[in-house]
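The structure's right below; bear with me while I get my questions together.
Every protein chain except one is present and positioned as in the full complex.
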Amino acid sequence: MDEKDVRILHAVATEGTRSTDAIHEATGIPKSTVHYRLTQLREDGVVVNDLGDVDPAAVGLDVTLVTEVYAEFEKGYHEAVGEELGDIEGVNQVYFTLGETDFVVVSHLSSREMVQRVVEDFEAIDGVRRTNSTFTIQTVKSEPNPLADFELETLLDALVD
Amino acid sequence: MDEKDVRILHAVATEGTRSTDAIHEATGIPKSTVHYRLTQLREDGVVVNDLGDVDPAAVGLDVTLVTEVYAEFEKGYHEAVGEELGDIEGVNQVYFTLGETDFVVVSHLSSREMVQRVVEDFEAIDGVRRTNSTFTIQTVKSEPNPLADFELETLLDALVD
Amino acid sequence: MDEKDVRILHAVATEGTRSTDAIHEATGIPKSTVHYRLTQLREDGVVVNDLGDVDPAAVGLDVTLVTEVYAEFEKGYHEAVGEELGDIEGVNQVYFTLGETDFVVVSHLSSREMVQRVVEDFEAIDGVRRTNSTFTIQTVKSEPNPLADFELETLLDALVD
Amino acid sequence: MDEKDVRILHAVATEGTRSTDAIHEATGIPKSTVHYRLTQLREDGVVVNDLGDVDPAAVGLDVTLVTEVYAEFEKGYHEAVGEELGDIEGVNQVYFTLGETDFVVVSHLSSREMVQRVVEDFEAIDGVRRTNSTFTIQTVKSEPNPLADFELETLLDALVD
Amino acid sequence: MDEKDVRILHAVATEGTRSTDAIHEATGIPKSTVHYRLTQLREDGVVVNDLGDVDPAAVGLDVTLVTEVYAEFEKGYHEAVGEELGDIEGVNQVYFTLGETDFVVVSHLSSREMVQRVVEDFEAIDGVRRTNSTFTIQTVKSEPNPLADFELETLLDALVD
Amino acid sequence: MDEKDVRILHAVATEGTRSTDAIHEATGIPKSTVHYRLTQLREDGVVVNDLGDVDPAAVGLDVTLVTEVYAEFEKGYHEAVGEELGDIEGVNQVYFTLGETDFVVVSHLSSREMVQRVVEDFEAIDGVRRTNSTFTIQTVKSEPNPLADFELETLLDALVD
Amino acid sequence: MDEKDVRILHAVATEGTRSTDAIHEATGIPKSTVHYRLTQLREDGVVVNDLGDVDPAAVGLDVTLVTEVYAEFEKGYHEAVGEELGDIEGVNQVYFTLGETDFVVVSHLSSREMVQRVVEDFEAIDGVRRTNSTFTIQTVKSEPNPLADFELETLLDALVD
Partner (left out) sequence: MDEKDVRILHAVATEGTRSTDAIHEATGIPKSTVHYRLTQLREDGVVVNDLGDVDPAAVGLDVTLVTEVYAEFEKGYHEAVGEELGDIEGVNQVYFTLGETDFVVVSHLSSREMVQRVVEDFEAIDGVRRTNSTFTIQTVKSEPNPLADFELETLLDALVD
């Protein structure tokens, strides 16, 4: 991927749209180029469906880190700590959990240097007491849309009154 | 949401497209209805962007479970176990990790009955020795597209040679 | 259950009596209504015996939480911390234990919002260092009166000199 | 307490009633004696309210044990294991939990010999892999009726639609 | 045991002698009584050998507690903390260990009240961060003199150059 | 210490007596030698009191090992496993405990080779699943007679009715 | 590094010599080339001293893995398991330890694929029950010769009688 690819894919992700017009407006890249590049990236499997979802590994974010975060006990601490965790670049998901761990965080990163930086960023948050990160050897499944995790019948039973 | 909404959203997720034609073909619902419903769901915040990403809670999948799975030691066991975990309905992400836990699994579910069923499904897999699930009190962040987790400049530095 | 049911059942629990007179006095609800409602709740299985014991799930308290509480070390801390834990609404049992955990707490709650509030209330207690809560998937047994846990012969052996 | 007291209190617990007639029928003890003894036990604080609830310590069950039970993984195992745990004499509560521990069990016992027997009974159940028991130094709170754990207003908010 | 027995046995333990003269001097109890009582206690199995070793359970110290103590990190802290642990009444052995736990402490106590007091005394020591106590269901072996743990031949091999 | 010292001290420990006659009978060493040697060992601090108690370090048993033993679950397993643990040379104390660990074992040993042998002996017992040993850096306190752990007044309160 | 560099460095490591003759004999690479290349690698910092020690990262082995290995309990198992662990390519150090973990293993690897292969090789050993690997973010210190870890004076005190 070159700079244009990255600019286009980033705009798709942050603007939440695949409209050529909107991407052009956000990036200044000519519409025809936007269209051509997206088609190409779709053909190369970097973009995995017509919705613009990307394969993190194909895009260069091939290091996935799962981190348990233990935080200090202060009334309402988790709101603040949770948001700060979410603001760290590369952090994709932040769950405030009920059990022994306060947060479970999933990050997609591109290199070991980035891992070291993210771990240091976790540490730098006030209220974070301890973190425990583990590398993902393999992402067996990661489905962008949770509705695709079910058979239609199951969903109808569960979600329709 | 009624049955039509669920059918349309499920098709968006599994077909990987927001094209009215494609959704119509997959569901048999008239194109005008598909179009109207998607517009409505977008306005209601169930669909969160032009890419068709949904808010799991708004869609009724408001229970998120993070599960650590410990498996038996057999050469190549993790391939088989990982796939079986991914096949369980409701399982959204499966990571094969390096540390003490063999897999970390994230599921989006709609009720406590579904939780009990999923936990029993985990147990029923040959090679699964022990699981440890925890409820998510709050999903602080969950971004469908990992590129949106970064500033553009960081991505350009990291992904462009 | 409507408001009258809740008022009557609450009075049974806090006054420790099933006397129609006493319930009437505590709630202002006419005696005949008290009598009728209790009979009805008994028939519906909400009240499970002639002693006025209720089925927590039938009454709407269908979320049971088991929490381990770790507290700070101060001479006599456990008296104060234990009492504060017991004062939190929804907390049903508080055990000061000998092992690694300082307290084990059992709560019966009615919703996930209540869970989040109770966990925050635990955190807000001075001297509480860390908590670890887990949901109960199923209450397999919960007997209000511990004497019912034994055969009569065992009790006679154990309790009569 | 003598044998008559134990017989009467056991009948109250297992029949779920304080009716003199019913206790007489269940125990064969004359009604007047039943009435007199229950009044006496109420005055002595062994029976703690008009509902017949007892103070476990006053009744001689002054050892409370909290046990974590880890079980084997077999489809549906927890139904069978949970019931067997509940059938052990002295076991008062059995919770099937979501986290690392499979069951949390609370027992009220009368002596160290009984503790040893109960721990051995846990072990003897097929499918139980490991148990971890801890003594309760002090029961800070144990409320027979969970409705008494709430202010009336909170209950009305939570349980009335 | 009556008061005289306790006085005599305590003197044997603290003076480190079974000499009738020395015990008499330490306790003021007539020599003939000292002699008679010790003979009697020996016959009753309270004193288990001619060296004056006692059976803790027979003497009434039938509760054995094993406690892991975690302490704060300060240069030389363990000397001070270790000594304070050893000074607590009922503490029989204090080991400063290499692993995760800082100290392992063995106590012989006579009642649950004493257990609660000892646990509070542990907590009251400056520098003690956390303790984890467990009851001993059964003392399978406790040999006062470690030389009796070996065959003579093994000792000769190990201790003679 | 030479061979005679070891023989004499071993006899004191296993015969449970300091009587010169008895030691002579058990060892075949002349009474005058027995007497002289014991006096000498007392003066050297190897024997620490008139009861014949030894300082394990002075006697050459300067390695103390604290071991947690996890055993398999079989009805009555702990009796058998506990006895086998106690039969291993060097094992001084075996406690069957209530918590997560099944046994806590204290051993006094003379060398690293002996440590390796003892750990292997633990492993060789049927029913032992896992052991966790830790070295004692320093024995802060080890009192042969538990009565010496108390003030006389405390003992009188606790042990005399 | 090209193939000749790798052949030469491998020969230095496995033959345990820097002699040009010996390296030539082992590799068939002309002596002058051996000499030139070693000089060059020394200048480039790949070879870090005149003894031929290499910097693992400079040589391309920039992934260091620390693994805890838990093994089954069989008499003498650790000899066999330890050797099999040591035979796995990339494994640099294998320690049979006293504590909860049976072995601690340090590996130097060149890629994530190699990590996955090594973890699978650990799993494939009979008698290995569970492993827990962690990545090294940074090797802060790794000194080939342990004598360099001490001041000379300390060594003289410690090692000279």
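Each chain gets a letter, A, B, C, D, E, F and G, in the order it is written, and its residues are counted from 1.
To be clear about the criterion, contacts are C-beta pairs under 8 Å (C-beta built on N, C-alpha and C of every residue); 3 or more make two chains touch, one makes a residue touch a chain.
Computed from a predicted model, the values in this text were never measured in an experiment.
Only one of F:Ser19, F:Thr33 or F:Gln116 touches the absent chain when the whole complex is considered: F:Gln116.
Although one chain is hidden here, its contacts on subunit E can still be listed: residues 70, 73-77, 98-100.
Touch with the hidden chain on the side of subunit F covers residues 112, 115-116, 119, 134-135, 137-138.
Of the residues in subunit A, those that touch the hidden partner chain are 115, 119-120, 123-124, 128-130, 132-135.
Keep this in mind: only the chains that are shown with their structure count from here on.
Comparing B-D with the candidates B-C, E-F or D-F, the pair whose contacts agree for more than half of the residue-numbered pairs is D-F.
Centre to centre, using the average C-alpha position, subunit B and subunit G are separated by 42 Å. A straight line joining the Cα centres of subunit A and subunit G is 37 Å long.
Residues of subunit B in contact with at least two other chains: 98-99, 115, 119, 132, 134-135, 137-138.
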